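Let me begin by handing over the structure; questions about it come next.
A single protein chain has been omitted; all remaining protein chains appear in their positions.
Chains here go by letter, A and B, matching the order in which they are written, and residues are numbered from 1 within each.
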Amino acid sequence: MKLTRRDAIALGAGAVVVAALPVHAMAPGDEQIAAFTGGADIAEGGVTLNAPEIAENGNTVPIEVSADGAAEIMVLALGNPTPPVATFKFGPLSASRSASTRIRLAQTQDILAVAKMEDGSFAKATATVKVTIGGCGG
Amino acid sequence: MNITKRLVSGTVVASVIALGTAFAEPADDTLTLNEETEMVTTTAAPAHIADVVDTIYSGWHFRGEETRRMQEDDFDNPGMIFVEQAMDAWETPEGTENKSCATCHEAAEDSMVGVRATYPKWNEAAGEVRTVEMQINECRENRMGAEPWKYTGGDMVNMTALIASVSRGLPVNVAIDGPAQSTWEAGKDLYYTRTGQLELSCANCHEDNYGNMIRADHLSQGQINGFPVYRLKNTKLNSVHARFKGCVRDTRAETYKPGSPEFVALELYVASRGNGLSVEGPSIRN
Partner (left out) sequence: MAKDVKPRVKVPKTAAVGDAVTLKTLISHKMESGQRKDKEGNLIPRSIINRFTCDFNGENVIDVTMEPAISTNPYFEFEAVVPEAGEFKFTWYDDDGSVYETAKSIKVG
């Protein structure tokens, strides 16, 4: 079949699309989660993650994480330039296995908290935080 | 400006604001500091503006839940860490006289009570209305023999935070009559004058549209009882004149300088619109 110019353009466009498709698409945070859990299953529930629905300002967003019986909790901001936020390791004199802090969120995104329990199992919770640009910054 | 031009510009502004109109009530909430100091964050408007607004609200009411809570505890309030830095500066001797603020004023928690509430105010000897910043620099230059601080610099804003913090809970009460009157009137003029490419006056937003959303921002009445303000946006204390400068720039106008007579007059006028609200500085805003 003779290759018309129309065919050639269509072929070329198709090739560009295929090349752009990531062969092995890794979602943000996957790397850190894999390193933290070693690939183990992560249960839903047992972890509380409190964050505002709408952040007053993305520069300083108050969050709280807690998980009864957790040895460690890792917090990731899946929409930030780099997802890691903090990892809380609870020592022998920790009481409620909870912590509050203030974080930076670059845009509307999901925050993920993964807890490593004392028995070696893992659990998680997510929260969506809307981050807006104000009207009149000054 | 002829009537047609005013109508047109008024319509343009009205449509710009109407496009994004969503009214959100100022939060129905009360502020008590450290579980002991009850704050007046809303009250009847002072007589001189009672014809244009019934109730005045501190900017605290226009911020989100988490932000309002952060201000309740002096520990949670990041502005207070700068007050502590200022307490160190208060005790530090400086200048040719080798004096510190404490040398004359002793403990700030005693001597500075009530100061924030009545400033800006007329200074008889100087023959002008003075802001707290101007008074601090006067003390530094003439009594300590020290270099004046930059008007909106870190040292200055920390010190004004300290001075505000010891007056928290006291009602703002700036004089608008007597020798201060002409300055007050100049400030009032500025408040109601449209400027900039966007032809906006302070009143267009803060009197006509408080409570409305301007894009994603909940417009306040523009009260300054909470200054200096720890803004979450830049994680530091911000002074009144720095904020005025930003607001004027946002109307795309040539801005006045911090410390200028225009901003001093405007500060006096804006402070008077909050007469009756509690001094709240350092407060937390977006």
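Keep this in mind: a residue touches a chain if its C-beta (ideal position, glycine included) is under 8 Å from a C-beta of that chain, and two chains touch if they have at least 3 such contacts.
Quantities reported herein were computed from a predicted structural model and do not represent experimental measurements.
Undergrad: So which of B:Ile81, B:Cys139, B:Leu170 or B:Ala216 would be touching the chain we can't see?
TA: Hidden-chain contact among the options goes to B:Ile81.
Undergrad: Would you mind spotting which of A:Gly45, A:Pro81 or A:Gly120 touches the chain that isn't drawn?
TA: Once the missing chain is taken into account, the touching residue is A:Pro81.
Undergrad: To test your reading of the contact rule: which positions on subunit B touch the chain that is missing from view?
TA: These residues touch the chain not displayed: 75-76, 78, 81-82, 84-85, 235-236.
Undergrad: Counting contacts across the full complex, list the positions on subunit A that touch the omitted chain.
TA: Listed in rising order, the touching residues are 59-61, 64, 77, 80-82, 84-96, 98-105.
Simple rule for what comes next: only the chains that are shown with their structure count from here on.
Undergrad: Averaged over CA atoms, how far is the centre of subunit A from the centre of subunit B? Could you give it in whole Å?
TA: The separation of the two C-alpha centroids amounts to 39 Å.
Undergrad: Within the complex, which stretch of subunit B touches subunit A?
TA: Subunit B residues touching subunit A: 63-67, 70, 205, 213-217, 219, 231-235, 243, 245-247, 249-250, 286.
Undergrad: What part of subunit A is in contact with subunit B in the complex they form?
TA: So the residues of subunit A touching subunit B come out as 52, 54, 56-57, 59-60, 62, 132-138.
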